[in-house]
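Note that this complex is displayed minus one protein chain, with the remaining chains in position.
Going by the order they are written in, the chains are A and B; count residues from 1 in each one.
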Amino acid sequence: MAVNPYVPIRAKVKEIREDTSETRTFVISPEVSDAKSRFAFRPGQFLQLTVFGVGEAPISVCSSPEDLPLIQMSIRRIGTVTEAMHDIRVGDFVGLRGPYGNGWPVEKLKGRDVVLVAGGIGMAPLRPLMSTSRNVTDKSGSTTLCYGARNPSLLMYKSEFPRWTESGASVKLTVDQGDAGWNGRVGVVPALLDDLEVDKASAVALTCGPPVMIKFTARKLAQLGYKPENIYASLESMMRCGIGKCGHCHFGSKHVCLDGPVFSYSDMLSLPKGLAPI
Amino acid sequence: MTSFYITESSLKRLVDQLAKEQIVVAPVREGSGFSFKRIADSKGMCLDFTNSTIPPKSVLLPQLEELFTYEVKSGNVKTAGSAGDGTVTLIGVRPCDSSALSILDRVMGGEYVDPYYSKNRERTLVLGVSCSKPESTCFCNVFGTGPVEGSGDDVTFTKVDSGYVTRPKTGRGKEFIKKHADYFREATEKELELFERESDRVTKSMETKLKIEGLPERMSKAFDDPYWQELSRRCIECGVCSFICPTCYCFDVVEEVNGNQGRRSRGWDTCQSCRFSKMAGGLDPRPTKPDRLKHRFYHKLQYMPMTFGAISCVGCGRCVSRCPSNVDIREVIAKWQ
Partner (left out) sequence: MVWNEHCTASLPKYLIGIKDKVGIVTKGCDGRAIVELIKDKQVDRDKVVIIAPVCPGVKRASGTSKEEVLAGYCERCPDRTSPISDISIPGSPSEKGAAQRSASDAKAGKPSKRGTPWMEEFQRCTKCLACIRACPLCYCTECELDGSMPSLVSKLRIPSELPTFHLVRAMHMAGRCVGCGACEAACPVDIPLTDLYSRVNDEVERILGYVPGIDVNSTPPVELPRPKVEKK
């Protein structure tokens, strides 16, 4: 019997980590024996997360596929479902559907310099690439992460930065506003893109964050000489079904849930005006 | 394929018989219009109508549909879908609405098959009835979706003399006629001749003439035109166009909770609503009325052809006659033809 794509799979919350004042990371284990294959995902894909009795929201997977059957999702409190998710405790059950979406163009990264640009919780869908940067990307180029947040307390996954640096990635941080303990750079994320030692003509840039950040990052990258077809952004949208039926994520003729959420800059430029942050 | 003939009285008796054995949905009078409703016998059925207010897509994509029920604490899903089993005979479907089903089929299939729609579609036999008195607002002739037969028909009935020339369109339609062979006989040459003349007459009687070839491409140039701003000034965002459109399929999903019992359902939604594309944080890719109205027309006239190869307006004219502000898709097509 065919699987009903609308019915969520029950999953147990195993662990909850407080990342920042706004976000928590949940470690979730689907209650099916074939979770590893059922939920096999590509970095950049998302799941439809159900808080039973409240509703559903599309949330990116922020763990590596290697950690399956465990799945991690970082959730920021912004609406009804995500607020309710922050009331969830270890041992509670949530629902999962997916994985959906296209994910990052991992195959394209081979042999190229890779620049990841993240803002705030936008780091979440990029984290699967960092946590196994050698294995997932399997490339011989360099990996640079440019990551910023409004202030130092909103930077996520801080405890993992040393490991990322160890594995060979260059981690560049910035905040809009520093605090007493901050010795690092102050400024907007796109400013980190200056002076990167990468082969811009062939490098691939992957970005995620607030729409205004994506807009200026993409523009800056194009100005610096990165090719529009090599610049990718993970876009947000209102969603309901996640499988291209309900119409809520229509971006022109594309569905963010089917053709996205990752779009190349050249694709974004060809979408009807006002839809993509360009 | 052979053409058959059934008299009006025989059709009524056939419907009476079917209604005893299974669910039969037919057009009935309701209020000042017509609706597709389940009938107990042929008495209430009215095939002498232009069209219903709400399209018969409601049989396949109900306005309110339960997706599944569950226990809130454990997340155990209890039941999935509330559609029954057994055949549903949907009779009286006009060619426009029938052709709309072919469009809905494409949307609901694809990589992720919608199980609720597929089940409803599989169990529904579509008995289409040709039009004889198109309204001035009808323009199916522009899209080739009528007025004689629709692409979603299993069988097409066309009124000739005091009965119907009956033409099976699908294997299922053929089987249906075979099963009820007592009610049908082969159509005579005279009847077939009358059928040709009637088809010709009805098609020629349609008033709206529009050119749609190349329309999707032409609309690419129109996106930034101030026309859309001007057109949307009169729109009151009531969304009636979406609710009565046979090719509209967008839906919203809601939870209902009573203690530990939960139910997730879906129901018709409209892209004209100011909340349709608004995200939890407040961002909205279509924040203004012109954005949304433009989206409706682009979706029907460009995006759907780009994705599925066919314009998703079938010319039923419901939006034209019911829009409180006279927003007219024919005008939009004429502007960019």
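The rule we apply is simple: a residue touches a chain if its C-beta (ideal position, glycine included) is under 8 Å from a C-beta of that chain, and two chains touch if they have at least 3 such contacts.
Computed from a predicted model, the values in this text were never measured in an experiment.
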Visible chains in contact with the missing one: B
Contact with the hidden chain (one of B:Thr166, B:Ser265 or B:Ser312): B:Ser265
Contact residue for the chain not shown (choose from B:Tyr183, B:Phe243 or B:Phe297): B:Phe243
Touching residues (missing chain, whole complex) on subunit B: 29-35, 49, 53-54, 63-64, 233-234, 236-240, 242-244, 252, 254, 256, 265-270, 274-275, 287-289, 322, 324-325
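Quick note on the criterion: only the chains that are shown with their structure count from here on.
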Whole-Å gap between the CA centroids of subunit A and subunit B: 39
Residue ranges of subunit A touching subunit B (in the complex, touch as defined): 2, 4-8, 10-11, 50, 52-57, 78-82, 93-95, 211, 236-238, 240-241, 243-248, 250-253, 258, 272-275
Parts of subunit B lying in touch with subunit A, wherever the complex brings them together: 67-68, 70-77, 80-81, 107-108, 110-116, 223-224, 249-255, 257, 262, 264, 266, 269, 271, 276-281, 283, 285-287, 291, 295, 298-299, 302-303, 306-307
